[in-house]
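All protein chains of the complex are present and in place, except for one that has been dropped.
And then subunit A:
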């Protein structure tokens, strides 16, 4: 039993060890801590890949280890490794507290991993809080920058509010069914008006976490204010974690014949795709652009949960994984540009195609993948999501998704245009550190590879969602 929990145990001990190192070597040994964190996360990643159990339920159902949880654990670990690698130079902005930064990253990853495996609403809530509290600190990490502090405080207040809403929903479910174990809730549901409000409250709570419109208000400000590597991690991993938990809760517990939460979610998804993409059109800051684009992406992902069939659920997993590489690739380039110019405006990308052809190429491929242009990986993901919606009878939703994807091409290509046609006062670009180069190559190659040959990932995601399809 303990051997199955080894990824979580190692991540937790690594986090404690890193904090301890921060106490023993204050302001020193950052390189050691960084290497240790990356090495540890890679080891945990291998371990998570190796644990290939079908389904193992631990501690009377409060923790589940299955292919679905395994998939998301690998996703979070990959995301964390890529973020740490791509921002090895950027962390110098965190004057004096670099070691702790890695500690909080590890705790956030631990929270996400437990979220993916939670089989009980309270375990889920504790894991969610572990992740979000780590993020409150990470968002406010550049203490000498006003925007970062402001973003941290905003995130704290709104995060606490959304957790409260989620918890209220959970308490109602517990009051009506007498259990918080997900697998038992399903069989104890009865026709109750209060249950409908419970489901809506839980939907709203998760909506905050994955930034569905109208619960998205926090996203742009916090994404803009946070240090850029934290923004990258927040946009990719915390969203995937929220979605992972949301899918498990809604598919395995709330199969209600009398209340159609799919329709509510479909409306939210449609609104999210429309508003997210339209507002992204007018952004001039790359972090804000990627923030609104990530809101829109949450809309696409929610389409899969609305469909709730094989294609839809497979699409969620496929698209989340693809989104990790595409979005982190785009952010990794933005980190390099911020290292160079100290700003995040899109016009700073001017002439990047000449100054650093490699960075411009990675950015172009990643953005096109986010837009869903074949043969890149984003296209395959969107294909699954929208086919799922059509199969489930939500043709209008798939239509909105396709239309909005087309609109999104404009703002993604706008950045590409600035990179290749725009002007810049500078002639050269500083050298990229080797670790960031590695992360950029991984993002670039996987985005292209999974688009051309999606079969391995399709097989894997199909295997992971099998347990939801009975």
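In the analysis below, contacts are C-beta pairs under 8 Å (C-beta built on N, C-alpha and C of every residue); 3 or more make two chains touch, one makes a residue touch a chain; residues count from 1.
Rule of thumb we're sticking to: contacts and distances are computed from a predicted model.
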Determine which name in "Adenylyltransferase and sulfurtransferase", "NADH-quinone oxidoreductase subunit A", "ABC transporter permease" or "SoxAX cytochrome complex subunit A" the UniProt entry assigns to the undisplayed chain of the complex.
"NADH-quinone oxidoreductase subunit A"
Thinking of the whole complex, not just what is shown, which of A:193, A:342 or A:425 touches the missing chain?
A:193
Residue touching the undisplayed chain, where the options are A:19, A:51, A:280 or A:352:
A:19
With the missing chain put back, which residues of subunit A would touch it? List them for me.
16, 19-20, 22-23, 26, 191-194
